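Heads up, one of the protein chains got dropped from this complex, but the rest are sitting where they should.
The letters A, B, C, D and E name the chains in turn, as written, and every chain counts its residues from 1.
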Amino acid sequence: MGQNLFIQNALSPPILFFFLGAIAYALKSDFEIPAPLPKLFSLYLLLAIGFKGGIELQKSGFTYPVLPTVVAAILMSLLIPLICFVILRLKFDVFNAAAISAAYGSISAVTFITAESFLESQNIPFDGFMVAALALMESPAIIIGLLLVKFGATKNRPIKRKMKWGSILHESMLNGSVYLLLGSLLIGFLTSAVDPTDIKKMEPFTGELFYGAECFFLLDMGIVAAQRLARLNKTGAFLIMFSILMPIINAVLGSVVAKFLNLDSGNALLFVVLCASASYLAVPTAMRMTVPEARPSYYISTTLGLTFPFNIIFGIPVYMSLVNTMIPQI
Amino acid sequence: MGQNLFIQNALSPPILFFFLGAIAYALKSDFEIPAPLPKLFSLYLLLAIGFKGGIELQKSGFTYPVLPTVVAAILMSLLIPLICFVILRLKFDVFNAAAISAAYGSISAVTFITAESFLESQNIPFDGFMVAALALMESPAIIIGLLLVKFGATKNRPIKRKMKWGSILHESMLNGSVYLLLGSLLIGFLTSAVDPTDIKKMEPFTGELFYGAECFFLLDMGIVAAQRLARLNKTGAFLIMFSILMPIINAVLGSVVAKFLNLDSGNALLFVVLCASASYLAVPTAMRMTVPEARPSYYISTTLGLTFPFNIIFGIPVYMSLVNTMIPQI
Amino acid sequence: MGQNLFIQNALSPPILFFFLGAIAYALKSDFEIPAPLPKLFSLYLLLAIGFKGGIELQKSGFTYPVLPTVVAAILMSLLIPLICFVILRLKFDVFNAAAISAAYGSISAVTFITAESFLESQNIPFDGFMVAALALMESPAIIIGLLLVKFGATKNRPIKRKMKWGSILHESMLNGSVYLLLGSLLIGFLTSAVDPTDIKKMEPFTGELFYGAECFFLLDMGIVAAQRLARLNKTGAFLIMFSILMPIINAVLGSVVAKFLNLDSGNALLFVVLCASASYLAVPTAMRMTVPEARPSYYISTTLGLTFPFNIIFGIPVYMSLVNTMIPQI
Amino acid sequence: MKRLDLIFSERELDDVLSALEKAEVPGYTVMKHATGRGPERIVTEDMEFTGFGSNAHVIIFCEQEVIDKIRENIKSVLSYYGGVAYVSEATPL
Amino acid sequence: MKRLDLIFSERELDDVLSALEKAEVPGYTVMKHATGRGPERIVTEDMEFTGFGSNAHVIIFCEQEVIDKIRENIKSVLSYYGGVAYVSEATPL
Partner (left out) sequence: MKRLDLIFSERELDDVLSALEKAEVPGYTVMKHATGRGPERIVTEDMEFTGFGSNAHVIIFCEQEVIDKIRENIKSVLSYYGGVAYVSEATPL
């Protein structure tokens, strides 16, 4: 069955468009999507998933299992960076280890979306409130990353790089993509409480268009991931191993927690995917600002060039099998 | 009831996204929508409202109250600048006074759209032909502004800045946004006469997507308005007062005319909003070209930084109450 | 009836928006659609027609008349450049003649789309597999153009410009727009075999939005075509004649082949339009890279400034009449 | 050879380019979407969507004579709407 | 007159501009969306959509004194995050 899932995932439009982009780079086609068009799609996707998540959260309210799941997600985004940090310190200095750890504690919204699409075509139900978990896993991971630097490297840093609590919170909460996601979530939540007709009027934009826009964006992500992958040789074997094995470890951890939370298989997959995925939007941006000592190529190239494609191509079906094994469906 | 309207308006997605943008700026988030993406949305909105307006105009034909309303709108766009000019001359030279006056005589398409969305969620009907009024209020306001300069400042200007009728008409009729709006109106009008199936095929683009695109655009307008507001301190108290009070005065004028025209409350609100709103697209562009002596910050910062947010946040519900008082609903 | 068709075509939204753009340029309006927004629409249109074509191809399979039609289309894209080359050599050197010939052998996707919209509003059915013909006519035309240079000008070229088979194939198959079109076709073909629900989820993006996006793109094409037309005076009367007469000759050829293939009138029109239209995307790009001796203004200005507008305004209704005469409808 | 840098509102681009063509420059390069601040005005990115226009940066490599021919026309455009023009030395590679 | 060229990550743009304002530059021009490579890092176009930011190229025409006033502040920003700053001669047209 696992192999079946793999093929079904690989032949879905989002993944095929991702391949189309990656192959364009590999074959040296001059196909490209010029800046800032990819930004349009990334803004759109964040706005749309936030907004829809807010609506669903309003519907479900904070009943079981919403609150425990969200809390567990936040805890995972604090715990995972610590595990990563311990592993990464074997090879990297505090700055690099902390920055990479933060990325893996955080999430990739596009991986999440792809997992949702996968569940939809498998006809497995899942709940909209999982987006709240997604939205709330970015900031804690950033904070823990910055704290690791603050306390791990306090002696080595020149005075002007001493981190202040203000800027840690600013970077973690007000980063453009975190802000848009959380803001749209709140707007969806508020609006659907007040006026359901407004929600309906948004539906063609945030709902119907979503799948196509996702495919278009993945086309670009294919090019970008292939470019990053091509440059990965400089990062060394340790990091390459890390960026494949760590998601799997995190997925296993996540599936245990999901079982413990008693989630249905759909929500469980999403939870696992949140744990397994790594951030290439909010976290790298925050790290670049606050930990300039860390090499961006370490935390961007691995997350974008390896972890992201691994997760959407192999990870999702594998994690689905894992979830199916651990959480027997009725 | 007025307070109720205010809250309902403030909690609608367009206004909430506007706030989201404004707060991003206020909190120094790095959230931004890079150029030329906002242009995409402004072009889209102009095309879509023009096109839909043309269809509605075709439907209604030039029966009562279409023609008198449109004529009254044009007259208002000539009259309002004259009133503004008299007031502004107390503090400003001819050039600045004329440029600001023209902006207030003209209209803000986004304010109009927001008012339409407001009416829709209040379930108050309104007519599509009001878009024709909107489209026809830009050029006269520009012309009157330029005439005020031509005759008010004829002696002080160097020869090469003498205004010619040709360039006055060119600036007022062929300005990019006026041109797109009028052109799309005409296309909608023509097409719906010939082939209704073509109209239906446009509907997903110009119709269904509209509300979401409006929200996305208002998100950017929130950032821009907040930036402008932050720079307003240099323009002085007089202009700040003007940019709040003048819309109210114009709204009262507008509501009297609307009552006189016997408009229903929906159309009356739109008419009032047209009078109260000020232009930040066509008029500033035209003024920049023809009246370089005027300071752009005066006529852009006030319209974008104060009048626009005031109108969409407070103005629309206040004007609705005004209209409800003056035009008793059956 | 021919005149009737002409008016119906001229009053359809795509053509009217094209005029709106062209007139903006002619009247020196400052209306413009800044880069890279037109690229967004051209990428979107290629992706959408490819994807939908793939679905249709999956539906129809390779039954009659799919295969013969596609083969005939490929043959036409090899034959037409040869005819063009003979004619053009009367006035131009090998490089320019070959480059222009390749452009006319290839196709214009936007002309094809406009023809489809025309058929839809005429309620004339046509088949989706024609997109496969479209997608497969670009590369052969490029190859034949490069072969004409390779063998026609082999002695005059410096060594470093000697063409290699590898780069000929690379340019013809991996050009950005060819790649996106073929790739999307394949994705549509594969996906619809596996999972029809995924196809449905793409529909709002690739299907419903299409007509509006087409209109928006034609608005920009109007500006671009008018700019090119304005610069055509330098290319000389021969080329101007060529770019109007050659499409007609190719259309006649195409209609004979279409009759021979026994196509219905809808598919026949599309076949004729493919023959008559000339490329301004893939071919010019490929020629620029491999035949830098040819003047781009020759092959871009004529295809964009004359052949393209001629085809969408006059060509489509004329070719329809031609098809109606040759292929009597039941 | 000289290098001339012109920075001004993109709305004057057509005027400036035709002034350059009149002076028979051998070529020029245009970069749009520049923002900035001058002695009086501040030009921000949002001016692009309002139609107000951001700045254009034009670079011309040419001989001193061409610079002399350009001067009058360019200065009259720039004095009207604002903008800057600076000349520096440049040698072909 | 001098011409100062600054190239650095657009995320430091606000810091750099306020350093320029403090030195009372007569004006400046900003061009965003530049990519490039420095001694350590490579900046590519995809950094724009990840929020990481591409480079900004800032040009300032000013007197030598202003350059001297600018130096300290700019250098401290550029030494922190990387970027280059070069001065050359320029004459008003």
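We take it that a residue touches a chain if its C-beta (ideal position, glycine included) is under 8 Å from a C-beta of that chain, and two chains touch if they have at least 3 such contacts.
Note that the structure is a prediction, hence the values are computed from the model and not measured.
Partner chains of the missing chain, restricted to those shown and counted over the full complex, are A, C, D, E.
Contact between chain A and the unshown chain involves residues 30, 34.
Along chain C, the points of touch with the absent chain fall at residues 34-36, 38-39, 41-42, 160-161, 175-177, 220, 224, 227, 231, 280-282, 284-285, 288-289, 292, 295-297, 300, 304.
By the touch definition given at the top, chain E reaches the unshown chain through residues 4-5, 7, 31, 33-39, 55, 57, 67, 70-71, 74-75, 84-89.
Here is the rule we go by: only the chains that are shown with their structure count from here on.
For the two copies, chain A and chain B, the CA superposition rotation is 120 degrees, given to the nearest 5.
Placing every chain at the mean of its C-alpha atoms, the farthest one from chain A is found to be D. More C-beta pairs touch across one of A-E and C-D than the other; that pair is A-E. Separation between the centroids of chain C and chain E, computed from CA atoms only, is 45 Å. Along chain B, residues 30, 34-36, 39-40, 175-177, 204, 208-209, 285 each make contact with two or more other chains. Taken residue by residue, chain D touches two or more other chains at 11, 33, 48, 51, whereas all remaining positions touch fewer.
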